[in-house]
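Here's a structure for you.
Shown here: the complex without one of its protein chains, the others still in place.
Take a look at chain A:
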Amino acid sequence: MATRLMFENSCEVGVFSKLTNAFCLVAIGGSESFYSTFEAELADVIPVVKTSIGGNRIIGRLCVGNKNGLLLPHTTTDQELQHLRNSLPDQVVVQRIEERLSALGNCIACNDHVALAHTDLDRETEEIIADVLGVEVFRQTIAGNILVGSYCSFSNRGGLVHPHTSIEDLDELSTLLQVPLVAGTVNRGSEVIGAGLTVNDWTAFCGSDTTATELSVIESVFKLREAQPNAVVDEMRKSLIDSYV
């Protein structure tokens, strides 16, 4: 199911949160209702962790992660790094990387198997992504934009990309990612999909400006209507309970 919400009057939910199949990060300083919306959907299944990165609240755009790991920019402080290591399940490897392009969330988009990366990313960073996140990395552009993390959002079930992506590019990306893709918008015509939407295999959160049409497109491409967390999380359940207790 897709949920609409706001962070302090801003509909850019993907900027202030990061959702994966194993954990959810939420920015501090927002109203309690923002945090509790995530809790209501996810608390029984995966940990919802409040954090900042380098003192910033725009955590969704600064970090990138999936069920295997979480990559943080060099601006992350030691306390934040420790807090994340303590709060996240053990099998999620938390690593801080030295990369010139520090807004990792804008430069990299990934699911549990494949990642799309900014064309100017360092070679070492690409190797770390493949290593820590356990994914195959492809350097791509989306509708001519190099910030792949901003203009697309995909999970293991489907993906949404920039509305101006051509049919050929859509087919090419779909073959690379091995998931069905749709070109669309979020938040009432906004092209910045990554900022307006955050998604995992069974749920999605988008800004409250998102129209009913956009929401139905999101629910159908990400296959959220029949999605149940159990199928995905069963294999991880043991280690999750361990880390709570």
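The criterion applied here is as follows: a residue touches a chain if its C-beta (ideal position, glycine included) is under 8 Å from a C-beta of that chain, and two chains touch if they have at least 3 such contacts; residues count from 1.
The working rule: contacts and distances are computed from a predicted model.
Asker: Between "Protein BCCIP-like", "Potassium voltage-gated channel interacting protein 1", "Auxin-responsive protein" or "Palmitoyltransferase", which matches the UniProt record of the unshown chain?
Answerer: From the listed options "Protein BCCIP-like", "Potassium voltage-gated channel interacting protein 1", "Auxin-responsive protein" or "Palmitoyltransferase", the omitted chain resolves to "Protein BCCIP-like".
Asker: Going by the contact rule already stated, which one of A:V13, A:C110, A:I129 or A:I146 would touch the omitted chain in the full complex?
Answerer: Of all options in A:V13, A:C110, A:I129 or A:I146, contact with the hidden chain holds for A:I146.
Asker: Among A:E99, A:D169 or A:D201, exactly one should touch the missing chain; which is it?
Answerer: Touching the chain that is not displayed is residue A:D169.
Asker: Which of A:L70, A:L104 or A:V192 sits in contact with the chain that's absent?
Answerer: The one listed residue touching the chain not shown is A:V192.
Asker: Could you list which residues of chain A touch the chain missing from the display?
Answerer: Its contact residues with the unshown chain are 6, 8-12, 31, 33, 106, 119, 140-141, 144-147, 150, 169, 172, 188-190, 192, 195, 208-209.
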